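All protein chains of the complex are present and in place, except for one that has been dropped.
Chains here go by letter, A and B, matching the order in which they are written, and residues are numbered from 1 within each.
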Amino acid sequence: MSVYLLRRLIQAAGVVLAMSIIVFVGVFAIGDPVEILISPDADQFERERAIIALGLDLPLWQQYLIFLGKAVQGDLGRSFVFNEPALQLILQRMPATLELAFAATFGAILIGLPLGLYAGLKPNSVGSKAIMAGSILGFSLPTFWVGLMLIMVFAVQLGWLPSTGRGETVEILGTRWSFLTWNGLTHLAMPALNLALFKISLVIRLTRAGVRETMLMDYVKFARAKGLSPFRVTFVHVFKNILIPVVTVTGLEFGSTIAFSVVTESIFAWPGMGKLIIDSINVLDRPVIVAYLMIVVLMFITINLVVDLMYSVLDPRVRLDSK
Amino acid sequence: MRNSIRNAALVAASVVVAGLPAAKAQTLNMGVGSPVTSLDPHYHQLSPNNAVSDMIFDKLVSTDSAARNIPGLAESWRAVGPTTWEFKLRPNVTFHNGNAFTAEDVVFTIQRLPNVPNSPSSYAAYARPIVRMEIVDPLTIRFHTAQPYPLMPLDMTNVRILDSETHANAATEDFNSGRVAIGTGPWRVVNHRSGDRIEFARNDNYWGDKPAFERVNYRMVTNDATRTASLLSGDLDVIDQVPTSDLARLRRDPNINVTETVGLRLVFLGLDHLRAADENSPQITDNDGRPLGRNPLQDVRVRRALSIAIDRKAIAERVMEGAATPSGQFLPPGTYSHVPGLEAPEFNADAARRLLAEAGYPNGFRITLSGPNDRYINDSRIIQAVGQMWTRIGVRTAVEAQTWSTFVGRAGRQEFSSFLIGWGSNPDGSHPLRNILATYSRDRGWGASNRGRFSNAEVDALLTESLSELDNEKREQLLIRAQRIAAEQVAVIPLHIQTNIWASRRGFTHQARVDELTRAQDTRPAAAR
Partner (left out) sequence: MSAVVGQGAPIEDPAKIKVETPFRRFCSEFAESKLALGGLIVISIIIVVAILAPFISPQDPYDLAVLDIMDGRLEPGEKSGDGSITYWLGTDDQGRDMLSGIMYGLRISLTVGAGSAFIACMVGASLGLAAAYAGGKTDSIIMRIVDLQLSFPSILVALMILAFLGKSVTNVVIAIVVVEWAYYARTVRGTALVERRREYIEAAECLALPRYRILFRHLLPNCLPPLIVIGTMQVARAIALEATLSFLGLGVPITEPSLGLLIANGYEYMLSGKYWISFYPGIALLVTIVAINLVGDQLRDVLNPRLQK
């Protein structure tokens, strides 16, 4: 087990290294940060000074080596735009994004699992047809469009929820969380729903497909034949089996929720990492892009590791140290 | 006794009644479209940063809403010799922490400008002409320059004054954390959450007009549609950068008040002047897609044809929904060194076709028009509209829109034959002349934004002459002559000057500014209707 973990860690380091090279080359290919950041009326002298100030006068490979040298010491560089350590900038904004992603993921499971179960157990009822039709809406409408419609309906027309931004926060262990205040929750509701829509549909469909398939399996038939209550069959035997794909996908989705919260965060002016990264990409703030991706990659690797570990708990047939 | 109780109750009731809306109006919620990147006023030259700096700090020379110079921390200024400017400072001004403002602070500030570490776009250029500073007395300072320098007061409208004591070793981070975000301005920083919001409290000791609100919640809401929606839902009281697509609706809404003014930002088309007449321009081919063997844009008739083929009125009315004024030059009427009588070129497709034929292109040619899609108001829509109009006179146009991050680099490497770009001028003709119309020269620091590489010796000579002319009338004439020549040569194809638009909820009025800055001191409670 510990050998397995160690191997995964070494692999993780390789992934992070590969990622940082891609970002360096990629950002270099997209454009020149100084052209974007500098005041338009700066003369050539000022432009050259800024290029030197940001360390962009060196050849790319040298810039990369300098970055690596500092990264080993835990310094991921300073943001070109904010002149603050990139890591610090991202960590400051991480709670907001985590909060949003957790809310969306829990919402998706809370809503998606029961609906999917119902649709799978009673596939021909009107209710489950309606659920399936509704779930199509969840992933066919572009997020940005749904976001604006939510604001129009719930904030402008009905006035029930605040339109944008994050609400009051409470400080716990040095980080600020807004889900502990009523005001914070009302601000959280719409962006979380917006972000969860796709996932709800996904969970519904996966659960339904899993249930329908499992119900026909021999062991379920056997359990029924044995006279177990339908409740027990459903929630112990069937449920356990369908959890694998649902866990995989929600686990994965949690990662991509964080990576793709960009649109939701910019529509709802949610001060998270997604908004930071889109702003940083727009001005090619390379240190922030690299630091952000490093954190996200590490997060993904951790999540995948946890998912793999959960596999072995949920399904003894999957053994981690295979081969 | 009974009377007095009743009176007290009445008074209390009236206080409650009157107090409710008043208390509500004590905090002003503003939503701005562009993120503020720093509270350090000398770190990153960027309009949103300048707007916030104007709330916290003051400048020697301030500007009114029409961008005219007015006294700021300097009560008066004049050139006392050909190379010496004298500024008389305002007495009895204190910083937020109680420190007095004196000439020492000015010296400190000018010295700090070139010494802000890691600055991606510094204010150092404003310190460069000054070779020596002389404190005559605590409230009088003289700037000595190497050559006569007429732009000194204009330069000083960009320099926010710091406190020599508080900011002696202050780093950009200390400003951002709010710890030393201390100036002489009308607002104190209470809380700064980078990229999200800045909370201000009124500076009750402010030397100028007292702000009308006790607190300001200055929020960055970058998505246009949600900014408008937040105004409609009442979460924001004032928003800037109102999208043109929402204008019609907001104007109709009795609860919304729209204020606007013609700005200083010209949107224009740059043309490839770099490739000689017998070279190929990168994105121009003949009608069959083969290289043309020459650069048609070197022929002034072709440039003029492309200019008059554009129906600027149609673009201003249809694409910009009225939020633009067609223009033939950089500065709007009423601004110093605006060229009198130089109107927006008249739309005439037939004349454009004739000019093309005269120049030897009776069947036109093919060109690609590039532009950003996230920079100027409706930028990608404008290039499509221009593409329609050029195609109609036989210049078959492909339109390519890309994000500013890719676009600006490619434009700077002269990869385009024609491209849309904008320029926000200082209210002085030397500004666009020097940066866009002057010959590109690293040594002189000219033409850094001359991405088409237009070059004209006469324009350069007139600009040189103007830069050492201290007489404002004579200088204006030089700048006007230079701009007129550039316009006759169709150095660039001007399209329109953008209108700056703010919208506020009923109960608030916002003073529109030509310099696009969104500042809380420009919002006042509206007279009850």
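FYI, a contact is a pair of C-beta atoms (placed from the backbone, for glycine too) under 8 Å apart; a residue touches a chain by one contact, two chains touch by 3 or more.
None of the values given here were measured: they were computed from a predicted structure.
Interface note: of A:39, A:63 or A:201, the residue touching the hidden chain in the full complex is A:201.
Here one chain is not drawn; of A:7, A:70 or A:221, the residue touching it is A:7.
In the complete complex, the hidden chain is touched by one of A:45, A:102, A:144 or A:239, namely A:144.
Within the complete assembly, A:256 is the residue of A:44, A:88, A:186 or A:256 that touches the hidden chain.
Annotation for chain B: contacts to the undisplayed chain at residues 224-225, 228-229, 232, 243, 245-249, 314-315, 318-319, 373-374, 380-381, 384-385, 387-388, 391-392, 396-403, 405-406.
Contacts to the hidden chain, counted on chain A, fall at residues 7, 11-12, 14-15, 18-19, 22, 26, 29-31, 132-133, 136-137, 139-145, 148-149, 152, 198, 201-202, 205-206, 209, 212-213, 216-217, 244-245, 248-249, 252, 255-256, 259-260, 262-263, 277-278, 281, 289, 293, 296-297, 299-301, 304, 311, 315, 317-318, 322-323.
One rule holds for everything that comes next: only the chains that are shown with their structure count from here on.
Between the CA-based centres of chain A and chain B the separation comes to 37 Å, rounded to the whole angstrom.
The part of chain A that touches chain B in the complex is made up of residues 30-47, 49-50, 53-54, 78, 80-84, 89, 92-93, 147-148, 151-152, 155-156, 159, 162-166, 266-269, 271, 275-276, 279, 281-284. Touching chain A in their complex are the following residues of chain B: 35, 37-38, 40, 43-46, 117-122, 124-125, 172-173, 176, 193-197, 219-223, 225-226, 229-230, 232-235, 374, 403-406, 408-410, 412, 423-424, 426, 431, 435, 442, 445-446, 448-449.
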